[in-house]
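With one protein chain withheld, the remaining protein chains of the complex are depicted in position.
And now, chain A:
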């Protein structure tokens, strides 16, 4: 899948600062109705976003329905964001809705990998910094510089492994990158098959 490259984004950040938001909450299983990576944005946070299960009447109490955040492209979250099911539909739904970066104190590892492969930047920052950011908009995520900054000039660096950064900045397809090493892979497998023939059925 081609992914939109990411370098620098200045956008409204929507606060949904709760710990342990799981992927069932990000996209309930009942909203994953087709064998597709698309058509999922309407199901994003469906359990909290609408007044009734399966319905589409917005619940005004939920932050996504606050007109102030209608154009949010950055999500502010709590610890261990994206825990639970590995369903990539969570990342697909967030990306389709328009989120390009998520700022959280920590991410579940499978969800974090899914973000990187779908053009969403997972930014790890201390919980207090995220609370501070929630009070000031817009927010700038600069992936080249590796910083998050506010209009008042305050800025914080964040860490992301070079591999992930490169893939996000270039919008690269990981399979194409790996395919460049196909000779190495074939040689490794051939040698391994002599060592561990029981693996090669």
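Note that contacts are C-beta pairs under 8 Å (C-beta built on N, C-alpha and C of every residue); 3 or more make two chains touch, one makes a residue touch a chain; residues count from 1.
Operating definition for what follows: contacts and distances are computed from a predicted model.
Participant: From the list "3-isopropylmalate dehydratase", "RNA polymerase sigma-70 region 4 domain-containing protein", "Cbb3-type cytochrome c oxidase subunit I" or "ABC transporter ATP-binding protein", give the UniProt name belonging to the chain omitted from this structure.
Facilitator: "3-isopropylmalate dehydratase"
Participant: Touching the hidden chain in the complete assembly: which of A:11, A:25 or A:148 does that?
Facilitator: A:25
Participant: Which chain A residues touch the hidden chain?
Facilitator: 1, 18-20, 22, 24-25, 28-30, 32-37, 47, 53-54, 78-80, 83-88, 91, 106-110, 113-114, 117-118, 161-164, 174-175, 177-179, 181-182, 184-185, 188-189, 192, 196-201
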